[in-house]
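Take a look at the following structure, please.
A single protein chain has been omitted from the complex, and every remaining protein chain is retained in its original position.
Moving on to subunit A:
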């Protein structure tokens, strides 16, 4: 007995749109069974996970603040993954971006600004630029190693995450430590000129969210309407045809790594200059890794990624609520997110293939 996958003649576009919704429904049902097994009412859990976070202003802002970096990083990663290049190191590029932008903030600490007016408006743009450029530069390491020496970018980008994390750890314990900080491993708190302003007085929503939305929009435009975006899509759709189109592998590799590294670096400095306001050993709750899930949940297209980031952010915030209100473990949230990804990918396979149960032995050895 074995399962054969037979390609469908023409994948139905209707099914294509419906399949993520069905996958989500299936994930909720399976999650409900797990919750019930833990002795909690599934209905109550559903409300806590998916409804409660949207019922209060502060938690809606939290969802947006969590979704923004995820969507921005995932949009950058979509370029890589569409071109069949595997940047697994967005977490490291995020950290390095936050660190580099934070260095600008610390270096300008207490600056009186230019001229008699004390113009300090340049500091924040300089921080954002430094964060983006540092993310790009850090992503160039695996890209260049791949282009010049043929080293697997999967391994190098992943390993560089640990380099970035340890570098940040060293910096905040050493050179960047706040001299008046009672030896806590953290930097000084940034000046107001080095903080992303809140969008509404007294609320937590800050300018990082519109910056991320702008970045995602730009990414969508580049992917759909530029020759470079066409190149990325062509390589993903058909590598041999992309070679026939004369697209250069090396340039493409450097380009998509620059985009994904830049997006992750920008997200990193937005997080540091937005919510945190100083450098500390941990600046990311794993955004760079979660963004990989977001990119695939969103099927590597910017609108889908935006939606997927909101769903993941929602379940994360909801999961925190469930932990407090229902005593459900945080791991359940992670398991649910993994389940959702598996089901979405599985549903994608089923929209493109029939499954047929074939009696008999294992698949015949393919001839020549």
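Everything below uses one rule, namely that a contact is a pair of C-beta atoms (placed from the backbone, for glycine too) under 8 Å apart; a residue touches a chain by one contact, two chains touch by 3 or more; residues count from 1.
We take it that contacts and distances are computed from a predicted model.
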| item | value |
| --- | --- |
| Chain not displayed: protein name in its UniProt record ("Threonine synthase", "NADH-quinone oxidoreductase subunit D", "Nucleoside ABC transporter ATP-binding protein" or "Protocatechuate 3,4-dioxygenase subunit alpha") | "Nucleoside ABC transporter ATP-binding protein" |
| Chain not shown: contacting residue from A:6, A:37, A:149 or A:227 | A:227 |
| Residue in contact with the excluded chain [from A:5, A:29, A:166 or A:245] | A:245 |
| Listed residues A:5, A:25 or A:237, member touching the removed chain | A:237 |
| Missing-chain contacts mapped onto subunit A | 10, 225-230, 233-234, 237-238, 240-246, 248, 360-361, 364-368 |
